[in-house]
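Here the complex is missing a single protein chain, while all its other protein chains stay put.
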């Protein structure tokens, strides 16, 4: 039931309305609202009950295993949430003088340092508000670099076919044409021959994820970097998969010039049902001066200050009104500080261990790996193409069956390269027992395929709704409630 | 699954353990533990997931209508919880000097004042930690009064047959014999003839709830008070039903000498799945000097101080190590302050309106009222005896059916006087729509009785478990987990 | 402290099952030339207790002032229930609701949010949030250019003063797509005649702030009609709290604005040093396919039961890739949830009362300011809950002195240029009581004397 359907005219959560002595205003009446907006008229208890009960219809990390490839759904420490919710952080207008927000600035400054250490880059701007905005910043910086050098003919960004959709979309927003480059179907590595074919004096840069979205490490990364640099292009690193390599290898050392991180993945800030995230952008010395502003600096006297275009005249500019998703950054700072260098390294070690263990177990259980010859990174792909052919079931069916067993579905049908695929990322915070349970669930589902494929196609049956008609939604476009 | 079944030897929520340089202790080894206690060895995520998922198996005010008679399950304002959770209140050792806890003491002092105003009593002690302890305090004070006067032969406490179990149990703990007095079955009032018969020079006092647990106001209260006082006894008021009468009538004016309040009922502090509560005791001038300590006073200079037996040499003593359930008291203070005199009065008005509306509606729907000639107080009783006779169903069956419809069951089989009874208390924070929904549910359940009484006896079917075998639990006495 | 559950036995069993001897082998595909061994630059981890101590020490570097700054971020009362609900694990730690059946909570909340925002704006539809107000404006501009089929112009007229940072962000985001932005300075009522003379050529859209950056109220009807006559779309840039009181953009002029966007922070989101906030976007139904961001639609399940799911995904990057309406993916779901709870608790009357009380407090402050010598209220009428005052010395120095006395006195308008360096943008909302207003005056007086 929608909250509007609970609404009764004249009802209100009385304790929340300001007390008015009179309701006169000194505003020209032609500027005033004549209609009552469609906000619900409900009591405080009704509101609490409505949203509490709605929340119970969600899966979440706090309630379910969530092996959602490319999303790094690891445990979100409650401590980070609690500490960042301190009034000292919350009751701060962004425009108070730096002197009065040294605490916040210190967190941000130290986070910049941590990011440099983890990535091997030389400078960081924290303002991008999600991965995609980090990408935007990075590609815009590449553009600024070429523009400053007068290298105007570079109008192409190369993106592997396996890339996340934000990569080509970002390239477009930065005014580039997108050139796709193929991936080798046996190894998952980029096809170097194909790459050489697209590299040219038009190449502004290439966007890569490494480990790639196929869950394997791009072994020829140095060659790719050299080829691209030789062609005059720059390398962008999509940091969505950074959870695989902290303390193992650094994008800076791989030859990347600029990158973003998804702190809501690697640094465990909660996803919030679709954000807020944070997508800091880090660059090597070639690109540092183009970073978006503001960034935090520490003065000789130990004071933290925010600096903008006056210090960064080459900056691509601002990307948010104030300082990005500050509260997310503080949570990420707390997470990184609690883990420390050793903990971050261990996180990547065990994320990788979990993925390889799960991959091996599923393989032993008869599932088909997309890249059986390769180590998994922190994630891996299975393809249900064989099962699809034999039993007529799809990756979607299996995903919905998992939901019925209380396990969130892995990422489906991404990357697009692998038919009927599931991209599985267990993360390091899940136990061996939980992984074994997942394998058992998959085996049980396979049994269902054999015994009763029709029933499997009816999943889910144990959730608040059964399978939803997405086509109908797009057709009727019923997007707001009305009486 | 129990958390112990998720435990793996050597696993731990690493972030929670103190860091030890060495584990040496300077304690005689004969005093040290040799066995590992059965605490689970689980990760932080496993713990969060376990308890989050467990919580989802509960009904609660925040998720369900909870018309549980005698319990006043009203909305627990989130503001009270938030404000009382301020560090300033939480990070305070009880033994710091009064100078450093003036904030807490001010809340308590003002709460004492509020309670005096609402009850018409002259003095209050806030320390009792629940209703039953408040009762204990009150009856002990009655005893102290008689003892001081040398009135040693008074060894009986009179309790109506409809009384809550804590009343006779309390009388016993205070060393009294319990004399039951009957209630008139038509009106629900105390049988005055019966009362006269038990009153004697042995009478220490009488414990009454008014409105009584039958959901009706005891109209002869002044006569009862006079008779009791004439016999040399005192009157104890069980404040569990205070939500019916705030701003309407005061126990002090009814002739009561001492009473408790259940702040976890009337003053909306959360029940916490079985506490903490708070059961302040209030007394008139006759009994004030016997109040349990400590109490809060305000000095001439405006300082708040805690006083103990040195100021209250006649006190019945302390009932808790420190100051009762301080945090609950602060929540109650906030609630009372937000409502104010007008809001508290309105709460009682609308609690009574809701009860009478619901009573009328159920009556119209064909249900049998226990006291059809009477106004409901903030609660009322229906008896399912007719339905029991015709359809063989019980009040328990109906209760379980309500659970299946997402409504918490009313109190069942209490008071014991009324066969197959449900004691229904909607509280003032529920809407007319919610009450109508309840009536609809009851009508639907009645329809089930007619059409399929067997199915009704199988309820609940939609909860985490179906009906539980309580007899088996008592027989096997499986009270702790073991491998 | 990596929050991992692995015991040494677990690791041994897992390695064995994989068929390798050590965890190091897991990384043997990484060229050894670039392998590193851990992160020696970073200190070792600490436990939660130590972190608690550390963060307390750090946060002590933040001072909470009595706040009179607005300038795009507004302090309002936030009901306790809002964040206690939003902090529930099921809302806080869920992913974007791609798996609809396992996300009906989030999806219904988005649907309710869309309804509330669309109605507040007087639009037909809304999306599920953008990053913040400034980026929502940038995306609205890109959207308007795509949506306006009547012109090929990529020119945008900004009618009236908008936040300088919005201008900056707008520029950063739209510049690579050939968007040309013309800012037209108008009088404080934003009279349409100023625009008429400034904007000659054809243009794709007009951005109309209400209230404008200086807190002044725009004469929205005339400009809307004028823009529509010129086949331009109208983008309303609004503060959602003031929409409880002010005319909804859908009713501006004869046909109403076409796209509405703004900063959602006033709806229950704490100031929090600048974020996370959220942007919102609403539009007329005909433009929906050009809208960026996530959109939820109502549908039914296989039993005919109502349910909700993401829809029109073909606009988005994960389907449309380089042809998507935007690259946005993760947005600001939790803040959108917060706003939905906030709007439910306030209701239409409550939100209106917030707007009125904020306005009345600002009016009262002006009244009090009139008694302060050397201070001049630059705009003493036509305001909503923010206004400009002039001080006898630099705003910067006055603000500094005020802050030293615990009051954040306003926003230093020097960012608008030298002519503004003695002016402050001051905001009062319903959170202030008479004492607060008096304290502002007292502290301002002392500050002026002190400078």
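Letters A, B and C name the chains as they come in the text, with residue numbers starting at 1 for each one.
The criterion applied here is as follows: a residue touches a chain if its C-beta (ideal position, glycine included) is under 8 Å from a C-beta of that chain, and two chains touch if they have at least 3 such contacts.
Since this is a predicted model, take the numbers as computed values, not measurements.
**Student:** Among the chains present in the display, which ones are touched by the chain that isn't there?
**Tutor:** The chain that is not shown touches these displayed chains: A, B, C.
**Student:** Would you indicate which residue among B:158, B:316, B:384 or B:422 is in contact with the undisplayed chain?
**Tutor:** Hidden-chain contact among the options goes to B:316.
**Student:** Which one, A:3, A:42, A:344 or A:361, makes contact with the chain that was left out?
**Tutor:** Residue touching the absent chain, from the options given: A:42.
**Student:** Pick from B:199, B:246 or B:261: which residue touches the chain that isn't shown?
**Tutor:** Residue touching the chain left out of view: B:246.
**Student:** Looking beyond the chains shown, say which of B:334, B:381, B:422 or B:449 touches the absent one.
**Tutor:** B:334
**Student:** Applying the definition given at the start, please give the residues of subunit A touching the unseen chain.
**Tutor:** Interface residues of subunit A facing the absent chain: 8-11, 13-19, 42-46, 48, 52, 77-79, 81-83.
**Student:** What residue numbers in subunit C mark contact with the hidden partner chain?
**Tutor:** Given the touch definition above, subunit C has residues 48-50, 52-53, 77, 79-80, 84, 87-89, 430-431, 433 touching the missing chain.
Quick note on the criterion: only the chains that are shown with their structure count from here on.
**Student:** Taking the mean of the C-alpha atoms as each chain's centre, how many Å separate subunit B from subunit C?
**Tutor:** Computed value for the inter-centroid distance: 46 Å.
**Student:** By residue number and range, which residues of subunit B touch two or more other chains?
**Tutor:** Within subunit B, the residues that touch at least two other chains are 8, 11, 15, 43-46, 48, 52, 77-79.
**Student:** Multi-chain contacts in subunit C: which residues touch at least two other chains?
**Tutor:** Expected reply: 1-6, 10, 46-48, 79, 81, 89-90.
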